[in-house]
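Contents: one structure, followed by commentary.
Here the complex is missing one protein chain, while the rest keep their positions.
Take a look at subunit A:
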């Protein structure tokens, strides 16, 4: 079974707090977590920072109870776009975007939502849960996104904090699930504190509230998250089939004794 994954833990400036959240996630049973760096382009021009490397954050990764492996930490970048020019950074090949495992986009207008579903090279599209949806979902772009392997993300932490947010979360999630028929949805927290996290089965139960079927709700925390990680990996490969790896160079003296035709050819 695909292990449970929590794909949105805010990258806090305070390392100790982030470590506490990671340990809470491991204790609750998540096998994979993604540390999310949020970049909002509305403010002054921002550079994309390098992602936190998990090894410098936690020297020894916490072990998930019940399994022997430690928790796996990946990095994620979320771009909050409100203007089409903000999307250009996704096409730039020199920025630090390549270093992130998952790329998500948070469109604020209907046009940007359409562009994100059809053209942009992202893994996740975030759905706003803290305000009334600024646009209605339409079936054609949503179906195109599902065909391209893009997932929609619904957050649940705002619903824990405030009752108005609860209403917005449930209504936005319900309209999303109605349009996409329950496919390609993941539920994640945007937790800043360990108490805001909920266990994977609790989150799957919330999926039932949002209108997902039982199998879709469990997939929202496990299978779909694994698919997103794989989708993110295909960005580093050619068509998802070919990886390039640096092969260690053979020792020099071996090459001189053999004639050219007998030297070992580079193997794949």
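Quick note on the criterion: contacts are C-beta pairs under 8 Å (C-beta built on N, C-alpha and C of every residue); 3 or more make two chains touch, one makes a residue touch a chain; residues count from 1.
We adopt the following convention: contacts and distances are computed from a predicted model.
Q: So one subunit is absent here. Using its UniProt record, which name fits best from "BRAT1 protein", "Ribonuclease P protein subunit p14", "Mitochondrial import inner membrane translocase subunit" or "Two-component response regulator arr9"?
A: Looking only at the record, the undisplayed chain corresponds to "Ribonuclease P protein subunit p14".
Q: From the list A:39, A:52, A:133 or A:209, pick the residue that touches the absent chain.
A: Touches the omitted chain: A:209.
Q: Considering the whole complex rather than only what is displayed, give the residues of subunit A touching the chain that is not shown.
A: Per the touch rule, subunit A residues meeting the hidden chain are 28, 66, 156, 159-161, 163, 166, 193-199, 201-203, 205-206, 208-209.
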